[in-house]
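One chain of protein is taken out of this complex; the other chains stay put.
For clarity, chains are labelled A, B and C in written order, and residue numbers in each chain start from 1.
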Amino acid sequence: MSQEKSNKWFFDHLSPFEAHMHGIESLVFSKKTAFQTLEILDLKTYGRCLVLDGKMQSSEVDECIYHEALVHPAMLSHPKPKNVFIVGGGEGATLREVLRHKSVQHVLMVDIDQEVVEACKTHLPKWHQGAFEDPRLRLCCLDARQYLEETDEVFDVIIIDISEPIEEGPAYLLYTTEFYQIVMERLSKDGLIALQAGTTTLSYLKNFTAVCRTLKEVFPIVSPYQASIPSFGLPWGFALASKTYDPEGWDTKEIDLRIKERVQGELLTYDGKTHMGQFLLSKQLRSELVKEVRIIEDNHPLYVR
Amino acid sequence: MSQEKSNKWFFDHLSPFEAHMHGIESLVFSKKTAFQTLEILDLKTYGRCLVLDGKMQSSEVDECIYHEALVHPAMLSHPKPKNVFIVGGGEGATLREVLRHKSVQHVLMVDIDQEVVEACKTHLPKWHQGAFEDPRLRLCCLDARQYLEETDEVFDVIIIDISEPIEEGPAYLLYTTEFYQIVMERLSKDGLIALQAGTTTLSYLKNFTAVCRTLKEVFPIVSPYQASIPSFGLPWGFALASKTYDPEGWDTKEIDLRIKERVQGELLTYDGKTHMGQFLLSKQLRSELVKEVRIIEDNHPLYVR
Amino acid sequence: MSQEKSNKWFFDHLSPFEAHMHGIESLVFSKKTAFQTLEILDLKTYGRCLVLDGKMQSSEVDECIYHEALVHPAMLSHPKPKNVFIVGGGEGATLREVLRHKSVQHVLMVDIDQEVVEACKTHLPKWHQGAFEDPRLRLCCLDARQYLEETDEVFDVIIIDISEPIEEGPAYLLYTTEFYQIVMERLSKDGLIALQAGTTTLSYLKNFTAVCRTLKEVFPIVSPYQASIPSFGLPWGFALASKTYDPEGWDTKEIDLRIKERVQGELLTYDGKTHMGQFLLSKQLRSELVKEVRIIEDNHPLYVR
Partner (left out) sequence: MSQEKSNKWFFDHLSPFEAHMHGIESLVFSKKTAFQTLEILDLKTYGRCLVLDGKMQSSEVDECIYHEALVHPAMLSHPKPKNVFIVGGGEGATLREVLRHKSVQHVLMVDIDQEVVEACKTHLPKWHQGAFEDPRLRLCCLDARQYLEETDEVFDVIIIDISEPIEEGPAYLLYTTEFYQIVMERLSKDGLIALQAGTTTLSYLKNFTAVCRTLKEVFPIVSPYQASIPSFGLPWGFALASKTYDPEGWDTKEIDLRIKERVQGELLTYDGKTHMGQFLLSKQLRSELVKEVRIIEDNHPLYVR
């Protein structure tokens, strides 16, 4: 492809006043599912990518940054995670990273949107890399909140890999104190959860600090962290919430040792130094986290758009 | 202003296939100077911003991240910086941060483009905050490279705050091993330099790793680091190069102590934890730095576009 | 200005799925008035332009096409227009064209938005060319519909030069059968009206055919016509409605003769052949006009967006 400017563009709107423009190579698949609008595109710079309700979810080029950051801090914080629950995660890449951990015996993945899961299975092989065929997996296409309310299963790690809370979308009731209470009750006594929590950019800090504040209503230990994901055009926030373990106490050597002992294959971007960098937030962001008072509730949900 | 979408957009092109789109509030000033195209815009999200040759240089909302990251690691690494040289830095915000350091007795700022400096004085008061009036400043509008070649002055810290190297632009000969050799010779025996070195995004890693590799030809200690600057739409790289001092040996307390003792006023975003996070690069990026073999030379310059 | 692509763009949205993008040279003026959002921009291709509620109203380069097409067919159809009423027309260019007619003794211009009129006086001198100073003019900033209801004045020609009907805008009650009835009653016994009626593009033919159909409820003779106005990106429709005179009966020589005898100065784009071409609509468009059954009423208004 020449160096001429693209003539076909995907506009990923961060707000009515800001967007990231991506040159389109081709449109692979699109569908209006029962829950959301799904698009799979090939972009000139970021390769294949998944777009839900108009927002970039992950791209071939840098999904490893997102998924390694989401999964490994929680998994490595637990001494020996056997049972893992994934909320959402339709691409199969969160699953792929969880299954690298040798201790894992059972993974239950619950994504509400079967059509998204099927499209990802077909069109995103670099994401799942066959993970959907792993015998340790049980996959259900259901409402994860309802599932967790009704089950009596217990999990060592619960990873919440869902899209942002929007008024019309399927996710907003998975960001509330009531939901986190349900999650807490399904954790083993030393269990942890990890989740993505929206951008950490100060201009758009609607969600990240409120999610962290809400988690603190339920969990004794809450550790926010961030990673820079270029295809998002903004730094991205995560949080780890725990009954017992605090990932901030470690040093890089301990993390590198745990990776070596417990994780199969080579991680692309996460290691001890990466971990330490991700948990060291800027003075400004720490200050915003301290000042935050909003608690997200079923009756007072938060929408990012 | 309503929540309706903007109808006037500034396209900040990262490549022919990617751009950041910013809703425009108003156009404050524009001029084709002897060296570059200068624009000052008010954007809906990022407030006032300076654009040179079509690229965002800094924005009202997050210039503090850039300028604090550029200035303080070098200044605090030196035990008592008295004489400081600033290459470029037309906005006056690098100067502002340098002048916060109580030890500073003389600052020489050399920016090639007087028209940029004048426009910034007039239109960017939140950047310079009066720093151009400080009696410790000497300001010259000249070619900084030529100045450094001809002078016999010696500086404790040299800060290189210039735009990216492009073929038509004024900056590309300030990224070469020959230039860094000139800079080295103008440092006091325990002097340091700091510079911005382009994005750290892997997809656009033309400049950052090559600049770091080139610095290593000249300086015994080279410490790359990065900061996330939302208005750039990409994480941004910096480097500190030194004859003697290595900023990576410190801990957060030591940094916080030096800030408290030596810096006037409150920093918005830089402190010990911020510093540690900025110097902890991801595994991927460290790997790219190790693999880099390119050395930028006057005869083999590097252009980012 | 170089041939490089613009980096600042005005998006003139024709629909959620189509827009005309114009490179911006500078922003001259903008204001949220009591009635609408007003912007005056300098565009790279079309020079200065007036934008109301986000839609291009007229541009320096081709406003002559619009204003000559709006004014002269009606004025020349009447044997000797003395009293003229202009609804809207804030730019002053409709007024300018009316005042070229030597027979004109009194022009009453009623534009609801004084702030628009003032901004046009200041920033659009190429439009009005001093017309606002003509002693034949009386200018009132009022609701034209209310004025016409309350007055007992009578006019030879009434020209309706208003923006498109949108739900939040000031114009939609000036497109209804009730309004045209009021207008009709204020015409002299051989009076005519002319108005702009929206695009004639089939994909967006919401307004043009409905306006023509609505006019037929009130006027015995209704003559739709169109002109191509490049800065609009779409061909544009007009209509002439009359008690007595039918402009379609003429030939080009008759028109050229009347221009010569009755109009001061040189018209740029309108003459006999131009007139004939503008009234000869395509087979498709004539077919749509015949098929149209919608009548716009105060209780059933029409909004184009």
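Note that a contact is a pair of C-beta atoms (placed from the backbone, for glycine too) under 8 Å apart; a residue touches a chain by one contact, two chains touch by 3 or more.
Everything numeric here is computed off the predicted structure, so don't read it as measured data.
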| item | value |
| --- | --- |
| Contacts of the hidden chain among displayed chains | A, C |
| Per the touch definition above, residue among C:28, C:166, C:257 or C:276 touching the missing chain | C:276 |
| Among C:39, C:62 or C:113, residue touching the chain not depicted | C:62 |
| Positions on chain C contacted by the hidden chain, ascending | 3-6, 11, 15-23, 43-46, 61-62, 65, 200-203, 226-228, 230, 233-235, 267-271, 273-274, 276-284, 286 |
| For chain A, residues in touch with the removed chain | 7-13, 24, 26-27, 30, 41, 51, 54 |
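One rule holds in what follows: only the chains that are shown with their structure count from here on.
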| item | value |
| --- | --- |
| Reaching chain C from chain A through chains that touch each other, fewest steps | 2 |
| Classification of the chain A:chain B interface as same or different, half of numbers criterion | same |
| Chain centre separation in whole Å, for chain C relative to chain A (CA means) | 55 |
| CA centroid of chain B to CA centroid of chain C, Å | 53 |
| Two or more partner chains touched - positions in chain A | 5 |
